[in-house]
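For this view, one protein chain was removed and the others were kept in their places.
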Amino acid sequence: MLYREAGQFKTTYAADQQLFPIRQDRIGLLLLLAVAFVGVPVLASEYWFSAILIPFLIFSLAALGLNILTGYAGQLSLGTAAFMAVGAYAAYNFQLRVEGIPILVSFICAGLTAAAVGILFGLPSLRIKGFYLAVATLAAQFFIVWCLTKFPWLSNHSSSGVISAQDIVIMGFNFDTPVSKYLLVLAIVSVMALAAKNLVRSSTGRAWMAVRDMDVAASVIGIKLMPTKLLAFAVSSFYCGVAGALYAFCYLGSVEPDGFSLDMSFKILFMIIIGGVGSILGCFLGAAFILLLPIFLDFTLPGVAELFGLPFSNATVSHIQILIFGALIMFFLIVEPHGLARLWQIAKEKLRLWPFPH
Amino acid sequence: MNFFLEVLVGGLLSGIMYALVALGFVLIYKASGVFNFAQGAMVYLAALSVVGVMEWGAPLWLAVILAFAIMTLFGIATEKLVLRKLVNQPPIALFMATIGLAFFIEGLAPMIFGSEPRALDLGIVDEPIPWILDNWNMVISKFDLVAAGVGALLVGTLALFFQYTRIGRALRAVADDHQAALSIGIPLQHIWAIVWGVAGFVALVAGMMWGARNGVQFALTFTALKALPVLILGGFTSVPGAIVGGLIIGASEKLAEIYIPPVMQDLFGGNFGGIEGWFPYVLALLFLLVRPEGLFGEKHIDRV
Partner (left out) sequence: MIKNFKPAVTAVAVSLAMLSQSAISAEQFFPIPSFRVGPYGANGQSFYGGFIDYLNYVNMKEKGVNGVQMTYEECETEYNTAKGIECYERLKSKAAQSAGPIHPMSTGISYALVDKSAQDKLPLTMMGYGRTDAVDGSVFPYAFPLVTTYQMQASAIIKFLKEKNGGSLAGKKIVYLYHDSAYGKEAIIALEAEASLNKFNLVQVPVAHPGNEQGAQWLKIRQERPDYVVFWGWGVMNQTALKAAQKVGFPRDKMIGSWWTGSEEDVVPAGEAAKGYMAATWNVSGKQVPVIADIEKVVYGAGKGNLQDASKIGTILYNRGVSAAVVSVEAIRKAQEKFGKGKPMNGTQVAWGLEHLDMTEARIKALGAANLLPEIKTSCSNHEGSGKVKIQQWDGNKWVPVTDWIEGNKALIHPLFQASAKQYAKEKGITPRDCSKEK
């Protein structure tokens, strides 16, 4: 009922090929954007901006990058955080060393730098596949972080290797409050998410999916493997690089190379697996799940323990949190191995007929 | 020259320690195609069980037996409660499930046994053997030699187990082709439970060795990171590959740490030590470019 598309006739090719062919989706998306751009800034508190919404959007963007590579082009990568680090350090250096460069140009350059590094580490994918490739991308993870620690020029000779992001000034306006940073991040992420949605349905995206499903078959039907795979690495790294720049500039303020650890790469991988491999929506759902679940547990568990009078110490509560986090990941995978995005799809199909199923 | 040999031998002996952890990965991947990321956490759980049970007053031998029981039960439970429900799912979902499992263990183990780092004394002192030190001026630790012996014994036993026992043959059959094995009446699920039990045993051995060496603590989970390059180099499916890969990685990483940073220092200035974190991965990567399936891995032929 709610999602019935009966009566929505497509009379032109353009209408048939648009990004969101169902009217309800279009309305929903517009509503969502309206809420995000107008409603949230009015309602949310500073805690929500700095601690939840900004990291949520940034990690969604990074997950988007990884999903392009892993979900659409089928190349498993465990080096996402390192590409983010490249973006963060590149943006810092562009701001520092190029006189008068606008910050958004710095972000784009940071993305391009990350893309170049991504292509370099994508080269082995032409020969290596599957988990072998995944472990090989770990080389990128460790090597890049090591380089950032070892070449003092990259951190402007700071004795500890920590960089402190410059102010974000666009057209004379200083983005220094949490709300303004949130809006900036939201705008960038929205544009890039729409671009990604567009990209994956283009011929490039279809070539990626063909390579993902079977690369030998793809090459037989005339898809050139090398440019296709490398392009996936480049685009993916571009997204991660921009996410890294935002992570440094809009979220933490100061970053050290070790902050972009393997743990972070894994966290982003969790997001796309839980959210849904090969789904743009899934990146957002997964990021929300992975970021919010620990916070939710943090809020509820001590209360629950108190409610039942359980004699838990703080350490025990923290351990239980990790334990439940792990258990929930397994539980969700068993219930829906294709991720939260798939659940949404099922819900949509149900809603098409609801409340009058056959 | 003497120093070179010393580094080489030290590296080879460290490599065996890596191989001990890598073996656990190989066993599970071989039999069920699951890349078990929780192997590092299992090493931690095993070592922690040993010291935890000892703290309750049990002697070492009893603690080891109990820890083995815990690991076996845990392995079987994992197989029955988690992985069986994910049969036929994409490998990445299974991989993710084992990461969830790793979190689960990292929360559970210290909750039961406490999280403070503890010593595990196996009665072998980690000191240079005086005789070798006097005659060749080389530092070879007694403990490392014992660890190497244990590693060799473990690989030998596993090889014999795979080659000559009924279960071992069944395991190999399952590894080759699940469906074919199932169709000739090999009980797939029992086999997987056994594999997880054996992997638990390997984790126990690795955990005791690493625990005695560096103390039993959370950082034991990081041993998995040392095992991954070994795994790529040796191939995911080969038991001897794990050992050979371990030796290559151990030796080359130590030699690289000694000899590469000075060269880079001459080139760029500054201190370039601490390359052990990435060197094994880059080495394995370069190696893979020549042999994409690892040293002893099975060659995979793509067909359309």
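Chains here go by letter, A and B, matching the order in which they are written, and residues are numbered from 1 within each.
The working rule: contacts are C-beta pairs under 8 Å (C-beta built on N, C-alpha and C of every residue); 3 or more make two chains touch, one makes a residue touch a chain.
If you're wondering where the values come from, they're calculated on a predicted model, not measured in any experiment.
> Which residue from B:62, B:77 or B:119 sits in contact with the chain not drawn here?
B:119
> So which of A:213, A:306 or A:349 would be touching the chain we can't see?
A:306
> Touching the absent chain: which residues on subunit A qualify?
45-47, 50-52, 55, 146, 149, 159-162, 164, 166-167, 251-256, 258-259, 263-264, 294-295, 298-304, 306-307, 313-316, 318-319, 321-322
> Given the full complex, what residues of subunit B touch the hidden partner chain?
Considering the whole complex, subunit B reaches the absent chain at 3, 6-7, 10-11, 14, 106-107, 110, 114-119, 121, 125-128, 133, 139, 141, 143-144, 210, 213-219, 222-223, 226, 253-255, 257-258, 271, 273-278.
The rule is simple: only the chains that are shown with their structure count from here on.
> What is the distance in Å between the mean C-alpha positions of subunit A and subunit B?
Measuring from centre to centre gives 32 Å for this pair.
> Can you check the complex and tell me which residues of subunit B touch subunit A?
35, 82, 85-86, 89-93, 95-97, 99-108, 110-111, 115, 225, 228-229, 231-232, 236, 268, 270-272, 274-275, 277-278, 281-282, 284-285, 288-289, 292-294, 302-304
> Within their complex, state which residues of subunit A touch subunit B.
Where subunit A meets subunit B, its residues are 70, 76, 124, 127-132, 135-136, 138-139, 142-143, 145-146, 149-152, 214-217, 220, 262, 266, 269-270, 273-274, 277, 315-316, 319-330, 333-334, 337-338.
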